[in-house]
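FYI, not all chains are in this one, though none of them got moved.
We call the chains A, B, C and D, going by the order they appear; numbering starts again at 1 in every chain.
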């Protein structure tokens, strides 16, 4: 099993962290290949960044040899691009946003998402809605820390716990870490809060393995039919 | 990894089929233990059967040694009991209804469910609603075949394809097999229809492995806190 | 008119209280027969209890002579079993959860439910959803008192008023007492709060009389068709 | 018990029919007083008629002595005015639209409404939504017969059965008669269709008795607080 994990931004350091998180979560025998888009934002924090990231990630994906991978994981929490990747590829595509939500639904009656800046909350909600897993989500709460400010683990943990407590008050029984850059902090936060904490990268890697393992591939009829042949210019 | 799979009815033959389906879907190294409740209906087709089944399956589960298993799969499509099992156990519990829906959401924009008798459609819808995965479901359609009438594989396949076409007309891009007794027919139907077909038992086994593999356990706060100590009489 | 009222737990004292509440609410000429299930939990506080209770109450109901009654009231707030009872019987079945909500909708634009432990709130919400009366409900709030701790009327009243005030802040204009064990406290709380307070047992008895009085019976097509003949084992 | 039933239009013949239906449905000892508004449309079939009717019915209600009645039934299916009457009066107000839906929810998992002209379907849907009972409704279907064309009982019955069959195909297990002028046809249609048929006037009379019998009155806080004292001119 070989899974391609794409970072949604151009920050190589984050790709490394995501790769490490993916490897830690993968089953024995699964190979993780992490890639960074050649262009796009250095971090995605809002719709402008997200649309730019989507095009850059799709540009990356159209360049790979699909036969070398069993599945793709899109490691941008709340970022756009998911449905386009499903049109482009026949192998399964799993986005870390939906993946975390799917697992969270199995662990408690309601879940909540802690993320970076509040400005991205709406985008995450929309992504969960489109993925069909919004009903059991009680909210998306920001920590006030930007994507590239998550390095100070102590500060990040403290901010995550504060945000998670607000979700708890709204009825969340499970917490989702809403940024690929938070990968690896799930156990620490879980211990502190006493609730299950789901990391999207880990969830997505396992779900990608699951789909590939069961020989399930993206539907080719309707929404995700292969893109029509036409002229597409990918940059100026 | 050791997973307990519980049939929801007392028909041993179905337990065997479920066990075979679970084994075929499990990852290498996963041991499947299938159990039949000691009481309940011989097949579950409606609410009366489902509530009876729920109590019988919970009676079974309270008797197991939780430490011997890594996760539990409830192999009754649309049947009740799921939330009670989550209160009872600390290891993850995955119901085949929700499991199939979770995977279906990853494979197409909309999915539909083919089931046995139309009378159970409403119960399945309610189960998907409670699990938080109803929004992308376009409908639940019956084949007119009872749970114990699925033995004639040719007739069953033909009825499934007819029902699945109705869902296709409503926009389904993925089909879910809505009965544990249909386990094993997914590839045949998928080939005939040209869309991905998800089998709940297979989906649930893999999701159970995923949760256990990531050390994720049912939330112990709120809804699924352990049952309060009290007198409970499990039978007359 | 003869109405069967079933307690959802095995505590005889509660059956007596429910019976008294039902009698106080019934029209002149209506006979109330209250029954306690022969097995099940001594109180229902969560899904495990609720599923156990559902099977035990259905076991009770399959043993009665349907011709001796005009309607059945299920006196377990938020408990499962309702739809199974409708399959089993042709006479009308009214659950106190839905009954209270139906009347509450007629008395104010939004209503709220005060219940025992917070852990049961989700189950009550799900029950209201399935019954089709959730939209005008602003929330279900627990008092922190267990079903068998409601005996101290002063403490219970005080806890109910506190919980009801939280619902008032969310826009509730009517309050529903969300436990059969709270029967009889409606007027006291109503006076203290200055809003209508609906007791489920009273509501259900009157709605059962209404359906029977209008010769309305449960639909026999679709969801609540009579159970199929098959082997069902009701206990080990 | 004394219940005021108001027709929503100025056609005296319909008031008589409504009165007869209300009397047939009332409990022994309940006195029915039927009134016709002094102005308004001769039949209500659309929003213009409905708003005109609402003002005329409220004009009627502000002239009654509230102490002479125990409850009010508004006998206009889908017509406006309900919430205004609740502000105006302290005794319970029950509208036949919501009343029929409340009872229908108790008799099957899904219900549908047959009405007069298709143009009124949307208004009825909106009324059910506001009343909080829309979720279990599968649709509102017109017969093509205007309110004042219901006199030919044979033709009306035939049109109702045709419309009800369309609802049945959408999953309706219970049928609601969506016009006060259809009062009295419920049993005939029920026999022909083999499903429970609910008449709004009968339902509302019984629900009004229920609320009054339980001493439940409209909430005086929030939405339905008494109208503020001010100058109101009720006509040119």
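Keep this in mind: a contact is a pair of C-beta atoms (placed from the backbone, for glycine too) under 8 Å apart; a residue touches a chain by one contact, two chains touch by 3 or more.
Small disclaimer: the values here were computed from a predicted structure and weren't measured.
Whole-complex copy count, one sequence throughout, 4 copies displayed: 6.
Just so it is clear, only the chains that are shown with their structure count from here on.
Rounded to whole angstrom, the centroid-to-centroid distance between chain B and chain D, based on C-alpha atoms, equals 43 Å. Chain A and chain D, compared by their mean Cα positions, are separated by 52 Å. Residue positions 109-110 of chain D are each in touch with at least two other chains. Those residues of chain D whose C-beta lies close enough to touch chain C in the complex are 25, 27, 83, 92-94, 98, 102-103, 105-110, 129, 131-136, 168, 171, 173-174, 187, 194-196, 198, 202-203, 206-207, 209-211, 213-224.
Listing the residues of chain C that touch chain B in their complex gives 10, 38-43, 45-52, 54-56, 58-59, 80-81, 83-84, 86-88, 118-119, 122-123, 126, 129-130, 146, 222-225, 227-228, 230-236.
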